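All protein chains of the complex are present and in place, except for one that has been dropped.
Chain IDs A and B follow the sequence of writing; residue 1 opens each chain.
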Amino acid sequence: MNLIFESSVAGRKCVQVPPCDVPEYQLPASLTRQQAPHLPEMSETDISRHYTKLAERTYGVNNGFYPLGSCTMKYNPRINEEMASLPGFTGVHPLQPEHTVQGCLEVMALAEEYLCQITGMDEMTFQPAAGAHGELTGVLLIKQYHKMRGDTKRTKIIVPDSAHGTNPATAVMAGFTCVNVPSNEEGGIDLDKLREAVGEDTAGLMLTNPNTLGIFDKNILEITKIIKDAGGLCYYDGANLNAIMGQVRPGDMGFDVVHLNLHKTFSTPHGGGGPGSGAVGCKKLLAPYLPKPHAVAGENGYTMDYDLPQSIGRMKAFYGNFLVVVRALTYVLTLGQKGIPEASRNAVLNANYMMHQLSDTYDIATKGHCMHEFIITLDKMHKEKGVTATDIAKAMLDEGIHPPTMYFPLIVPEDLMVEPTETESKTTLDEVVAALKRIHAMAEENPEHMHELPVKTVIRRPDEVKAARTPVICYHFDK
Amino acid sequence: MGSYVPSTMEERQAMLQAMGLSSVDELYDAIPSSVKLQGPLQIPEGLSEMEVRSKMEKLAGKNKVFPTVFRGAGAYRHYIPSIVKYIPAKEEFVTSYTPYQAEISQGVLQAIFEYQTDMCQLMDMPVSNASVYDGATAAAEGAAMCRERKRTKTLVSATAQPDTIQVMETYCQAANTELVIVPEKDGKTDKEALKELLDDTTACFYVQQPNYYGLFEDCEELGQIVHEKGAKYIMGCNPIALGVMATPGQCGADVATAEGQPLGMPLAYGGPYLGIMTCSEKMMRKIPGRIVGETTDAEGNRAFVLTLQAREQHIRREKASSNICSNQALCALTASVYLAAMGPQGLRDVANLCLSKAHYAAQQISAIPGFEMVYQGEFFHEFVTSCPVCPQKVMQALEEKGILGGLPLTGDKKGQILWCVTEMNTKEEIDTLAETLKEVAGK
Partner (left out) sequence: MSVPKNLMYTASHEWVEIDGDKMKIGLTEHASEQLGDLVFINLPEVGDQVEAEGSFGDVESVKAVSDIISPATGEVSAVNDAALDSPGDVNGDPYGVWLAEISNVTAKRELLTPEEYEKLLEEEA
């Protein structure tokens, strides 16, 4: 289809700007733009149809099953969207006087209270805009803790080899060096290797539990103790919190700081990549270092506390992605005390059921029960038939299903990471299991054909090598 | 209690049975019993949708939404055309993830590609990423991409928005690198001080255009000064002002960033907003975040994919220059739709309205004794005046008339007010503002 620029017609207009009711002012030539930007010239009809077409070529949770492991693509309730578009929230300037923004401050204070309860933390900031941003915030809290104690030799952050790539990247961005610790056969942290890795230079550990293999590390208390005994702090990557809400709290497992992906666990939409919110909760010992400002309840209502002399500083302009917090609060209020654990339990039930139903056909990378996600490995099929994880994923596209996460975690070859979430019914799971079995049979029968898939989508497999070798990253108007 | 779990109790039982289990508890057997939650979570019981709506509407009702706003300082109230609200609300755009599977994500990929093109056009730069969190983090990431082994120091003008400076400071400190603030002179960057602070350890200099006080900096000259010392030049721009003002491309910027909120996003108490990031061809492989590229599919058709991914954390891990993995795609889409709705003429018209109305307001306000223009330079849609009484008194009087006045400044600028005027402010509103100020000053 056409790019919007190719559909542009010189002179066509959509929005009419009102006439100027004051004397017009002209900038001196030296400050003036020399050439107008090539922006589309479209009617409202043109725009509406262009984007409707683009929407048709986009697949969201509302289009169908979306078991993208590690991303928790649960249903995004409509009420959340409606609440986030209330003019009482959208029309508020971030620098309004405090007495005129009591509703916003209360939203943040309530969300903080409930999410601290769910995670076992004492205080929380909503400044971070995404998970990775939350990670950076959390690791900086750890850095500040050691710095304030004058403990300057702690320069290393320990990360298991199964971790999300953001963990090591975050550690380095926060000025640490990263120590990778290998996994044991069960997919958990190798305790002996961890003991070898810790020392006087250990600032902390970054851990996802359940980990990226979908396994809850049963040694968790021992792991956090090893770190604590060495003088380090423990960071909980909340990417997989959806498995354990209301069952166990990071704060009770020995973690000092946690980030939440409100756009995963708390049902706010992903929007094609963002905006999200990477709220960071911490224990009392780290609270003085939280980013400023911080919403607090006072005698005369809520206020923004800027008087945080030991704070790590500011992570983002203003107070974070406020409307995302509105959505997450709406969700927590809806589910409440019983609904939150119910969500987790059904996420885990769905994943285990699906894994069980597939285990006679596909190789599962781990043994025993999984948590909210599980890993299929196509290693054997790849070696025997030349069919890759990508081939299976592309076959799923022709079945109208979004494929799982591919080639992650890196420690399992040819893997697919499946996270069904709790908002899928048994009916859907059964249909998808049947489709995956059909695909498996097809791969066995005609492995060569698998490389040709998909055939039912608007494009076939794109040439990614060409895209990276000769990058074309914007439209060139002169051609 | 609301719930989004569709499976019935019978279905859940059937799933357990298929696995030979009697309870979901058995699936949690890896959790040490000593830390398993014993009682219920200490949060309220769940509510029906009707009750939740009522509670949230009450919370929203506790905020005051001002019908008239003369405050900016980093967040700007502009008119948002209806179409700009409706298109990004389409469910497919709202509920999709980062477009990893290109074959079923051509819509969102093309939308990002078009956004990248819009930004390259607007900023007059050859390369744009798919966006980052906001203008402040864009500036901080921009500084990070300029750092080299021997050049690690970041300079930032004191005339940048305070939040931006603070975020840059956090990021620089995180990386154990130095951030130095270049002082201001008459409301603009002190060029002589800049020359002195630039040395062969300087990675980059960041300036905001127009700056925090609304003034236009001499950006071309600043760029020359920075480049003479071998450092990189970063400009943070107001995107509406780019409808009329000289571009980062014209001024020789190596990296150009912007807070994209004015392009169709509501004030929303500070977020979500949009971090726009563009750069020169040379720096393309250093820009963080997602990038969409054009290619062809197996049959030669035009196709879009996420590209240059080897820069990113999921591949480079501890060697990645940033940990960022998301982009503000929905906000980027909003910006694109806004620019399509306005078109080149509409954007210029809005910019001219802001410019003209701000100058009219400045004239009206500064005609009142005690409200003098603090700076003399050319400005866009913000300006600073003195105030003959305590600014809080002025704000109170304005609030009673439903007007959010300018921002009272702090520190050594205490007693001064930073005003902002956009196309949303009518002549009548500006006149009412001036009347009110006259009354307060006269008391």
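Criterion: a residue touches a chain if its C-beta (ideal position, glycine included) is under 8 Å from a C-beta of that chain, and two chains touch if they have at least 3 such contacts.
The shown structure was predicted, so the numbers you read here are calculated from the model rather than taken from an experiment.
*Asks:* Identify the residue among B:Lys36, B:His227 or B:Arg316 that touches the chain left out of the display.
*Replies:* The one listed residue touching the chain not shown is B:Arg316.
*Asks:* Of the listed residues B:Lys55, B:His227 or B:Arg285, which contacts the missing chain in the full complex?
*Replies:* Only one of B:Lys55, B:His227 or B:Arg285 touches the chain omitted from view, namely B:Arg285.
*Asks:* I need the residue numbers on subunit A that touch the omitted chain, in ascending order.
*Replies:* Residues of subunit A in contact with the hidden chain: 407, 464-465, 468-469.
*Asks:* Touching the missing chain, which residues of subunit B?
*Replies:* Output for subunit B: 285, 308-310, 315-316, 319.
FYI, only the chains that are shown with their structure count from here on.
*Asks:* How far is the middle of subunit A from the middle of subunit B, if each middle is the mean of its Cα atoms, in Å?
*Replies:* Centres of subunit A and subunit B (C-alpha means) sit 20 Å apart.
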